[in-house]
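Of the protein chains in this complex, one is absent; all others appear in place.
We call the chains A, B and C, going by the order they appear; numbering starts again at 1 in every chain.
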Amino acid sequence: MNDSSSAKVIEWLKSAGGITVTCTILVAIAVSFHKGPYVLVNTLVTGGMWALMAIGVSLLFGVMNISNFAHGEYFMIGSLTAYYIMNPLKQYLLETPNDFLSFITPILGIAGAAIVGAIAGIVTDKTIFAQLRKRNREGWLLNCFLITIGIQIILINVHMLVFGNTFKGVVNYWDVPSVAFGDVYVSVDRVVVFGIAMAAIVLFWYLMMYTSLGKKIRAVAQDENGARMVGIQVNGVYSTTFALACGFAALAGGSLLFMFPSYPTVGVAPLYNSWFIIILVGFGNVAGAVPGGFMIALFQVVTRTYMGEGWENVIPMFLIAMILIFKPYGIFATKVRSVWEQ
Amino acid sequence: MTQLTQDNSTGFSGILGKICLSPMGLAGLAILFLLPLVPPFNQDYMIRWLISGAIVAAAAVAFDFSAGYLGIVNFGYAAFIGLGAYTSAIISNKIGISPFITIFAGALVSAGLGVLTGIVSLRLRGMFAICFTWFIGIALMGLCLKLDWLTRGPLGLQCDGFFEGNSSLPYYYLILAIMIFTYLVLGLMIRSDYGLAFRAIGQNMEAAMTSGVHPTKYRVINFTMSCFFAGLIGGFYGHYYGILTPELLHTQKTVEVLVIAYIGGRSSLWGGIVAAFPFIFAMELLRSSLSDLPGINLIIYGVFLIAIMVYYPGGVAQFFKNLTARKQRSTSSTAQKAKTAEAGV
Amino acid sequence: MKNLNAGYGFLKVLWDVSIQIDRGEFVALVGPNGAGKSTTLKTISGLLPPQSGKITFDGQVINNQDCALNCRNGLSYISEELNLFTGMTVLENLEMGAQLLDDKNKMEENLQFVFELFPRLEERVGQYAGTLSGGERKMLAIARGLMSNPILVLVDEPSLGLAPQVTEEVFNALKVLNKKGVTILLVEQNVTKTLKFSSRAYILEKGEVVLEGPSSELITNDHVKQIYLGT
C-alpha cells in the first residue's frame, strides 16, 4: 500500500461513514465478547440478506427516483416462485430419491425466483412507469410513491385471491446437520444463502462497474438527458434497472423461503428493513447498502440481546433518527443531492 | 370550500371568501349537515360511514397542510393521531374528566411531539424528512405495544364515549364540527402570510431563506398545527369507537389518509374533504357487495390509485379547477382566451 | 446532409421558425436572451417534442424521434447544462459518448482526436467529471459529443460562464472540427465572436427568425450593429 492510498483510507476513516463502520465493527466485537460469538455470526448471516433487499430499493431510487414501497411484494413473488418450483420437485423426490436432483432443487428454485422477479419488474415498468414517464414528470417522486403503494395492495390481494392464504414454505433446503462456528451452530441453508447474497453483491458490483450495461445504468442515474444525448435508450435502461432491482428482491425471497414461507403479507418485514438501511446510509447509495445491511442487523441483534424481543423496532428507530439529525443525508451521503431534494 | 380566488370579492361570496369558503363549498357543507336526516342516509350504518368519511377528511386536511404546502409528507401521521387518541383516553380513564376536555389534552400532546419533530427534523430534506417522521411513527407504535402498563398494549385500551345513548348522530355532528374547525383554521393560516411562507419553503428552502423567510419558525409552526389537529381527530376516534389498539398507529393508517389527501389533490386542503366521503362510501359498498371475494375491493382500490396517479395526478382539486376554467373560458371572449393562454405559460 | 427544415408552431417559445443547414456548414443561431435559441436546439435534438411543424434530417422526418435515436443517426447535441456524468471519470464519460460505436479502434481514434483538440482533458483523464473546472467541463461535454462520429453537432452556448481565453480555445476547436467536415449549428449570445467564426447565421428574436444570411454580411447589417454590437 503506498502513501496516497493509506492517506485516503485514513481520510475515509475520519468521515462519518468510516467512523460508523468502525464503531459498528467495534460494537460487534465487544458484544461478541460479552454475550458470545453468536452475535457476530447472526449479524453476518442476516445482514447479507437485508443488504440484498436494500440494494434493489437503493438502485430503483438512485436510477429512477422511485421510492419503491412495493419492494417487499417482489420478495413475495420470489418466495412464491421458489415454492412452486421446489415443492413439486421435493414431492417427486420423496418417491424417487435422486441425490443430484435433491442437491440442485433449491438452486433451481432460487434461480427461477430471480428470473420471475426480473420479469415481473419489467412488466411493472412497461405497464405503469413507462406510461407515467410518457405522460408527466411533475411531482414524479410522490406520484411514484403512491403508485408503488397501489402495486403493493394489488399484489398482496392477488396473491390472496389466487394462491390462497396458506403458508407455502419448505422445511429446509438440504437435510444436513448445522455447521458449528465455535460454539455457535448455524444451519447449512443459512450459510449457503449468505454465500448467495455475497456472490450476488459481488456480481452486481462487477456488473455496475465494468460492463457496458452497468455504465449505462450509472449514466442514466447521473444524468438522464446526458444519457439520451449520447444515444442511450433510456427506456430500455429503466426497464433493465427495474428488472435488476426486482430480481434482487425476488432472489432474496427465493433464498429465504426456508425462513419466510410465502404468504400474502410476507414482504412487509423485508421491506421495512431495507428502508431502514437505505435511509441510514443515504438514498440511492447502492454501495452503502451493503455495510448498511450489516449495521441494521447488528442494531437489531444487539437490541434483542440486551433489551428483549419486541424492542428491535423501537431502539434502532431512535438510533437511526439520531444519526439522521447529525448526518441529514445518511452516513454515506455523497455530494450529489439535488436528485432527491424535491 | 373551493378557495379559487377569483376577483369577485364583493357581496356574499366575498364574505365567504374571507373565511375560505365559496358558495359551492357552503352548499357542500349544507348537504353534509342535512344528509344524515334524509333517507337512505339516516340509517345508522350510513351515519357511521359518514363519520368514517369525516374522520378521514379532517385527517386529510391536516395532513395536506404539511404535505401539500411544506412538501413534507408526515409518514408517521397515524402515530400522531394515535398519540392524541391514547393520551385522551388514558387521561379520561385515569382521572375521569369529560372526553370533551381530554381530547384537547391529547391534541396538545400530539402538538408537543409535533414541535419536537419539527425542530429536530429541521435539517432534513425531502425523503429523509419523510422517513424521519416515519421512524418516529414506527418507534411510537413499538412503544405503544411495549408500554402495556400504560396502554394495555395489544389488549386494547377501552375508553368512554362522548355521549350517552346509542345513536351515532351526535358523534357525526361533533366530527363534522371538528372537520370544519380544522379546515377553517388551517385555511385561514394558508390565506395569511404564513401560507405564502409555507409555499416558499416547500418550493425551495434555500431560496426562501435568502428572501428572508425563516424556515425554522415556519416549519415548526406548520408541524405543530398539523399534529395538533391529528391529535384532536385521534381523540375523537378513540372516544367514538371505544377501543384503541396499537394498530391505529400503523403506517397502513397513514397510507389511508395519504391516499385520500392525494386523490383530493395536493395543496388544496378542501380536496381531501371532497374526495373522502364518496371514497369511503364507494369502498364500503364495494367491500360489502363483493364480500364473496374478500380482497377484490382492495385490488380495485389499488388499480384506481395507480390510474389516478398516472392519468390524473392533480386529483379532485384539479378536476374542479379544470371545470371552473372551462366555464370561464366559454363565457369570455376570444381575446381573453388568448390572454389566459399566455398567462398559462 | 441535404436539408434541415425546422418549423414549429410552438405556442410558447417558437413561432414558425424555419432553419436550413447544408452539409459542412458552420451555422450560427444568435439572438437575445429568451429568444428561443436553446429551445430550438433542444427540439432538433429530440429532447423536447415539437408541438407542430416538421424536422427533417438527412431526408428523414425526425419529429418525434427520441434523442437517443438521433444520436445514432449522427446528430450530436451539446447542451447548455452540459449533462455530464459527474460521478464518472473523464475517460468513462468519453467512453459513454462512444458507446454507440461498434468498432473499438474507431473509439481509440476518436479519443486521440479529442485529446488533440483539448489536451487539458488528457491530463485529467482519471478525474471525476464532477471535480473539473467550468472550462474543463465544457471541453469534456464537447469532446463527449464528438466521440460518436456525428455528422451534425448542435452546440449550445459554449462561451457561457467561461473566461475569454477558454472561450477562444473552445471556438478554435469548433473551427477545427468544421474544417474536418463536421456540420455545426452553434447557438450563442456572444454575437461578435460567433459571426467571426461561423459561415452563415440566423438571428432569432422573440421566437421568430428576423434575419438570415452569411455571417460576413450580417456583421455589417445595421440592425445587427445597432442591437448586438452596440455601435
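Throughout what follows, contacts are C-beta pairs under 8 Å (C-beta built on N, C-alpha and C of every residue); 3 or more make two chains touch, one makes a residue touch a chain.
We adopt the following convention: contacts and distances are computed from a predicted model.
Trainee: Per UniProt, what's the omitted chain called: "Multicomponent Na+:H+ antiporter subunit E", "Heme exporter protein B", "Branched-chain amino acid transport system substrate-binding protein" or "Stage 0 sporulation protein KE"?
Mentor: Answer from the record: the omitted chain is "Branched-chain amino acid transport system substrate-binding protein".
Trainee: Which chains here touch the chain that is missing from view?
Mentor: Checking the complete complex, the chain left out touches A, B.
Trainee: Touching the left-out chain: which of A:16, A:101 or A:186?
Mentor: Among A:16, A:101 or A:186, only A:186 touches the chain that is not shown.
Trainee: So one chain is hidden, and I want to know which residue out of B:49, B:75 or B:229 touches that hidden chain in the complete assembly.
Mentor: B:49
Trainee: For the chain that got dropped from the picture, name the residues of chain A it touches.
Mentor: On the chain A side, contact with the omitted chain comes from 35-36, 38-39, 41-42, 45-46, 157, 160, 164-167, 169-172, 178, 184-187, 190, 259-261, 263-266, 268-269, 301, 304-305, 308-310, 312-313.
Trainee: Since one chain has been left out of the picture, which residues of chain B touch it in the full complex?
Mentor: These residues of chain B touch the chain that is not shown: 40, 43-46, 48-49, 52, 145, 148, 153-156, 158, 166, 237, 241-243, 245, 247, 278, 281-282, 284-285, 287-289, 291-292, 294-295, 298, 319, 323, 326-327.
We adopt the following convention: only the chains that are shown with their structure count from here on.
Trainee: When the mean CA coordinate of each chain is compared with the mean CA coordinate of the whole protein, which chain is closest?
Mentor: The chain sitting closest to the overall C-alpha centre is A.
Trainee: Farthest chain from chain C, going by mean C-alpha coordinates, please.
Mentor: For chain C, the chain whose C-alpha mean is farthest off is B.
Trainee: What is the distance in Å between the mean C-alpha positions of chain A and chain C?
Mentor: Taking the average C-alpha coordinate of chain A and of chain C, the gap between them is 42 Å.
Trainee: Centre to centre, by mean C-alpha position, how many angstrom separate chain A and chain B?
Mentor: Centres of chain A and chain B (C-alpha means) sit 34 Å apart.
Trainee: Chain C: which residues touch two or more other chains?
Mentor: Touching at least two other chains: none.
Trainee: Show the residues in chain A shared as contacts by 2 or more other chains, in ascending order.
Mentor: none
Trainee: In their complex, what parts of chain B are in touch with chain A?
Mentor: Touching chain A: residues 71, 73, 120-121, 123-128, 131-132, 134-136, 138-139, 141-143, 145-146, 255, 258-259, 262, 266, 293-296, 298-299, 301-306, 309-311, 313 of chain B.
Trainee: Contact residues on chain A for chain B in the complex?
Mentor: 61, 67, 128, 131-132, 135-136, 138-139, 141-144, 146-147, 149-154, 156-158, 160-161, 272, 275-276, 279, 283, 310-311, 313-314, 317-318, 320-321, 324-325, 328-330, 337, 340-342
Trainee: Taking the touch rule as given, give the residues of chain C at its contact with chain A in the complex, in rising order.
Mentor: Those in contact with chain A are residues 45-47, 66-69, 71-72, 76-79, 81-88, 92, 95-97, 99-100, 130, 144-145, 147-148.
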